[in-house]
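Only one protein chain is missing; all other protein chains are in place.
Going in written order, the chains are labelled A and B, and every chain counts its residues from 1.
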Amino acid sequence: MIELWQAMAQGVLIGSTYGLLALGMGLVYGVSGVVNFSHGDFISLGMFMCLALYSALSLDPYVSAIITVPVMTVIGALVYRYLIRPMVGHQFLMVVQLTLGLSLVLQNGILMVFGGQPARTPSMVDSKLIILGDVVLRVPHVIAFVVSFALAIGLFVMLRSTDFGRSIRAVHQNAHAAALMGIDVSRVQVLTFALGIGILAIAAALLLPGTPIQPTQGLRYTVITLLVVVLGGMTNFVGIMLGGLIIGIAEAFGTIYLSETLGALMPYMIFVVIMLFRPQGLTWRSPR
Amino acid sequence: MLEIDNLVAGYGAVPVLHEVSIKLGAGEAIGLLGANNAGKTTLINALSGMVTPMSGRILFEGQDVTHLSPKRRVELGIVQVPEGRMIFPEMSIRENLLLGGINARARPKRPHRIDEVLELFPRLKERLSQHAGTLSGGEQQMLAIGRGLMAEAKLLMLDEPSLGLSPLFVQYIFEIIDRLHAAGLTILLVEQNLMLTLRHAQRCYVLERGHIAVEGSAEHVRDDPRTRSAYLGL
Partner (left out) sequence: MRQEFYQTLRSPVLWGGLAIAALLPFVLTSYYLNIVILALVYVALASSWNIVGGMAGQISMAHSLFIGVGAMFSTALLIKLGINMWLGMLISAAIAGALGAIIAWIDFRFQLGHLSFVLITLAFAEMGGIIVEGWDFLGGASGLMLPRDTGNFVAFQFGGGRGAFWVMLVLATLCVIVNIAILNAPLGYYLRSIRDNEKAAQAIGVNVLRYKVVAMVISAMLASIVGTAYVRYLTFADPYLLVSPVITIEIVLFATVGGLGRAFGPALGALLLVPLGEILRGKLGGTLPGLHYFIYGIVVIAVILATPRGLLSLLESLWMRWRGRATVKL
């Protein structure tokens, strides 16, 4: 019984971060029709940057986020401007292959610089625990949960109440009309992508404490994000956050009740079951 | 105010407009007529910067805008109310209007302007938080025009505003257009509906397969036999 609550708690905590990751991907898809298959490798990049900053300056990951977030945001803008924008309008699968090439570059770039051994980045909150009744929560997970949710809410507010957010939604709903309003569609696309990468940098700092990292982990994160995004109906805000929680919980249940390998399969299974019976995903009348 | 000089434009390598020349003075209401694929929407899109000209010039208030981005053109006051309305379906009326005024010149005046637009279209005021996608065709047209007004237009271009509307709504919309014109707004009206346009525009141009077939005052265009043949493709 305890395991159930433990799994639920863990799942919800990590699921909120998965949701955040997927929001970034969903925004980019809504605005440029692009799915970035190197999504997870950017997370890796963020994590390894934190590691580097720790090795060089002994900075706690949460603190190095102050540096990594702006840097990654700029990298994101450059990547979009020079690699992805030239491909807008071309075959979807071709753009995907480009992002896969990018994935190879990121993954192996990290490998070349940091080597292939799993590495840990210590944080002051690493081993701290919060105990609620019989459930043990690790502080980094709780922080990840709080920050992810706060950011998600922040994004939601931004989309609904700021001109930039409205521009994003306008470009998603009708790019031609958005241009006729005087919205610089291209600029919205770059900024949205850069925003997405910035979010990944934050998520990287959140996921880092207590997790050993390797250059090859990118694909795993990309697939998880894809599962969440598709489950959430690609651009449906609530659907995506809900999808994140479901995938997080599925993963937690899988790893706690089953073995490691089978546990990794649980998100897939839940995904398959849900999508087979609800191909439109978890969407319902949620304004986007 | 607006001068189009021998404009050649189209999509890809194929020109749709062939050496089109049009003049529009400030405060005028001009009609652009023609059959279905005569090139009317292409022309309006070229004016908005959505279609890049292959040759020719567009001058607005003396300035050469031929290669300006759509964003810059809206900022200068060239505003289009597109064919089919193209309102943002999953945003409220209020949000649609706010977006209409998003350009740099219009934004400071937005809170004030939105009240004016809602006075002009009381029906929209009633449904301010309703999603635009749930509105009727006529209501969407009101919203689209309202959005265009939010942009602080100096030149308002309407592409087929009567399309798909009931006669009652058409009359209402065109009354609004007349009022706007009377208040000093320069209007470029693109329409398939010949008689309707002749009633509300002072001068007209008739496009036929990308060429100007007839031009002149409304009466002149009405009486010219070439107008009819342009429409019937003879």
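In this text, contacts are C-beta pairs under 8 Å (C-beta built on N, C-alpha and C of every residue); 3 or more make two chains touch, one makes a residue touch a chain.
Everything numeric here is computed off the predicted structure, so don't read it as measured data.
Taking every chain of the complex into account, the absent chain touches A. Considering the whole complex, the residue from A:2, A:57 or A:105 that touches the absent chain is A:105. From the options A:71, A:87, A:142 or A:158, the residue with contact to the chain not on display is A:87. Those residues of chain A that touch the chain absent from the view are 35, 83, 86-87, 90-91, 93-94, 96-98, 100-105, 107-112, 115-116, 215, 223, 226-227, 230, 234, 261-262, 265, 268-269, 271-272, 275-277, 279.
The working rule: only the chains that are shown with their structure count from here on.
Note for the complex: chain A touches chain B at residues 163, 166-167, 169-170, 173-174, 176-184, 287-288.
Residues 48, 50, 69-71, 73-75, 79-80, 82, 86-91, 95, 98-100, 102-104, 107, 131, 147, 151 of chain B are the ones touching chain A in the complex.
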